[in-house]
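Every protein chain except one is present and positioned as in the full complex.
Per-chain residue numbering starts at 1, and chain names A and B are given in the order in which the chains are listed.
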Amino acid sequence: MNNKASRYLAGPYVVWIVGFIVIPLLTILYYGFTSDTNAFTLSNLMEIRRWENYRPLYRALLLSAGSTIVCFLIAFPLAMILRENKFSRGSFIVFIFILPMWMNSLLRILAWQTLLERKGVINGILTTLHLPEQHLINTTAAVMIGMVYDFLPFMILPLYNALMKIDDNTINAAYDLGASFWQTLTKIILPLSVPGIVSGVTMVFVPALTTFAISNMLGGGKIYLIGNVIEQEFMQDSDWHQGSGLSLVLMIFVIVSMLIVNHFDDHKDSERGGIM
Amino acid sequence: MDKLKKFASDCYLALIVLFMYAPIATLMVLSFNSGRSRAKWSGFTTDWYLEMWADETIMAALRNTVIIAFLSALIATVLGTIAAIGINNMKSWSRNTIMSITNIPMLNADIVTGISLMLCFIAFRISLGFHTILIAHITFNLPYVILSVMPKVRQSSKDTYEAALDLGATPTQAFFKVVLPELMPGVTSGFMLAFTMSLDDFIITHFTRGAGIDTISTLVYSQVRKGISPTMYALSTVIFITVFVILIMGNYAPEWLEKKKGKAK
Partner (left out) sequence: MKDILIKNRRRFAAGAAGLLVIVGISAVAAGCGTTEKDIEEIPTPVANTLYVYNAGEYIDPELIDQFEEETGINVVYDVFETLEEMYPVIEAGGVIYDCVCPSDYMIEKMIENNLLQEYDPEKIPNLQYIGEDYMKMASQFDPGNKYAVPYTWGTVGILYNTRMLDELGVPYPTKWSDLWNPALKNEILMQDSVRDAFMVALKKNGYSCNTENPGELDKAMQDLIDQKPIVQAYVIDQVRDKMIGEEAAVGVIYSGEILYVQDELDGSGIDVEYCIPEEGTNLWIDAWVIPKNARNKEYAEKWIDFLCRPDVAAQNFEYITYSTPNVGAMELLDEEYLENEAVFPDTSELLKTSEFYHYLGPAGDSLYNNRWKIVKSS
């Protein structure tokens, strides 16, 4: 059907994306760059310079970077083991590690809340063992556990896909030529798995950076991230201009971080994101 | 040495399985706990399941979630598949433009996508409700459909379609009998992907929903603010098991059927 006429098939779709992607983005741009009186202003974006706005952004950056690293440190050895055992994509073992991705993420966070709470499952077990109760929930650590737990499968899958693509012969050749395990890992395996790392990092970092639900459910309103600030601007304070301004700033951070990450990936793998 | 290594790696796998599933298992156990306490076991009951079943808000949320996931996946698949064919035949400039717009919702933070849609709906005086959630879900599903279908469209040859026409098929016949079957694997995986993305979404739904309508995700979020009732655990259990069964069937049933067929022959 390689024909000029058939390109009109995309017509309804183009209408759709203009209506529901382009126009909404223009709307948020409009609000972000105007004041209450509809005059052009940069002050909504500059709001980020205020302490109460950049502090949550900084905290979110730290937490999301931290949980991305933890996810990587957990997922990489796992993917290596899966590879060494030659578990194929269809095998039940691999399925088990990816399955939680399909389960409602809020319910999974709820599960952690149940575990960590003051009178939660973990403290229940500690009490039964006559150990003192621990203060677990509403801490930065709790929020980070939630992030790692929620997004780990999104790191495992692309890493696994990337590692499985590496030819055994490449690795064996390295060993034959006298490379140590460490050298093989750093010189061969890691560089070859860069596309997987890149998609894994994007799929963990971006949602962790922008979340407000995890910090709310496991932080007890005490751990305030940029997502919470923006959510409050819209849902409670009804300050759309400031909220849009901060959203645009967040968008810039997302784009910049993705550009940085993508910079490492010169393969331009078509399976980016490879969810299934 | 090898045995030791094997043991260590098995332990590692087991540890991660534990990390991933222990919280879910906890919820499942608690759904059968007759007391409300999370810290102690006060006896077995299935009352929470009955209560969940009788709870109109939970049932409505469940219905909304499934209906929205199904409709949004269906519409996105139809729209996306047809669009993929069209886009493939475009000049590279317009193709690239459209593809980069397509990628926006996938790359952008959900919170920004959700807010931009909400602002747009309110600015154009579209009242928030079921339809706005549906529109939002279709929007963020479309890129997944297009990206699943696109490679198949590129692979498919134009010759078969032309041949079908030359042999007297109408374009519609040619599309459904020749083109679509070739694209089918991409279409199905696009649909599945869209369906599950929609089921799982919280952030975008949170911003585009109106008062009085909930999906499972938004219901959980509001329940958490009020104090969780064990009916939520019952609901989680039902959802986890359903997802598990569907995915097992989706992944293994075809293989299993093949094997059976093979044996029968």
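The definition used in the following text is that a contact is a pair of C-beta atoms (placed from the backbone, for glycine too) under 8 Å apart; a residue touches a chain by one contact, two chains touch by 3 or more.
All values reported here derive from a predicted model rather than from experimental measurement.
Novice: From the listed residues A:82, A:229 or A:261, report the one that touches the chain absent from this view.
Specialist: For the chain that is not drawn, the touching residue is A:229.
Novice: Which of these touches the unseen chain: B:54, B:67, B:184 or B:248?
Specialist: B:67
Novice: What is the set of chain B residues that contact the non-displayed chain in the whole complex?
Specialist: 36-38, 60, 63-64, 67-68, 71, 74-75, 78-79, 82, 86, 122, 125, 127-131, 134, 165, 170-172, 175, 210-213, 222, 224-228
Novice: Applying the definition given at the start, please give the residues of chain A touching the unseen chain.
Specialist: Touch set of chain A with respect to the missing chain: 1, 3-6, 8-9, 11-12, 51-53, 55-56, 117-119, 135, 137-138, 220-222, 224, 228-229, 232, 235-239.
The criterion applied here is as follows: only the chains that are shown with their structure count from here on.
Novice: In whole angstrom, what separates the CA-based centres of chain A and chain B?
Specialist: Computed from C-alpha means, the inter-chain centre distance equals 17 Å.
Novice: List the residues on chain A that touch chain B in their complex, please.
Specialist: Against chain B, the touching part of chain A is residues 1-4, 6-14, 16-17, 20-25, 27-28, 31, 74, 77-78, 81, 84-85, 90, 93, 95-97, 99-100, 102-108, 110-115, 117, 119-121, 123-124, 127, 149, 152-153, 206-207, 209-213, 216-217, 227, 230-231, 234, 240, 243-244, 247, 250-251, 254-255, 258, 270, 273, 275-276.
Novice: Where on chain B is chain A touching in the complex?
Specialist: 9, 12-13, 16-17, 19-24, 26-27, 30, 37-40, 79-80, 82-83, 85-90, 98, 101-102, 104-113, 115-120, 123, 135-136, 138-139, 142, 144, 147-148, 151, 158, 161, 179, 189, 192-193, 196, 199-200, 202-203, 206-207, 216-217, 220-221, 224, 228, 232-233, 235-236, 239-240, 243-244, 247-248, 251, 255
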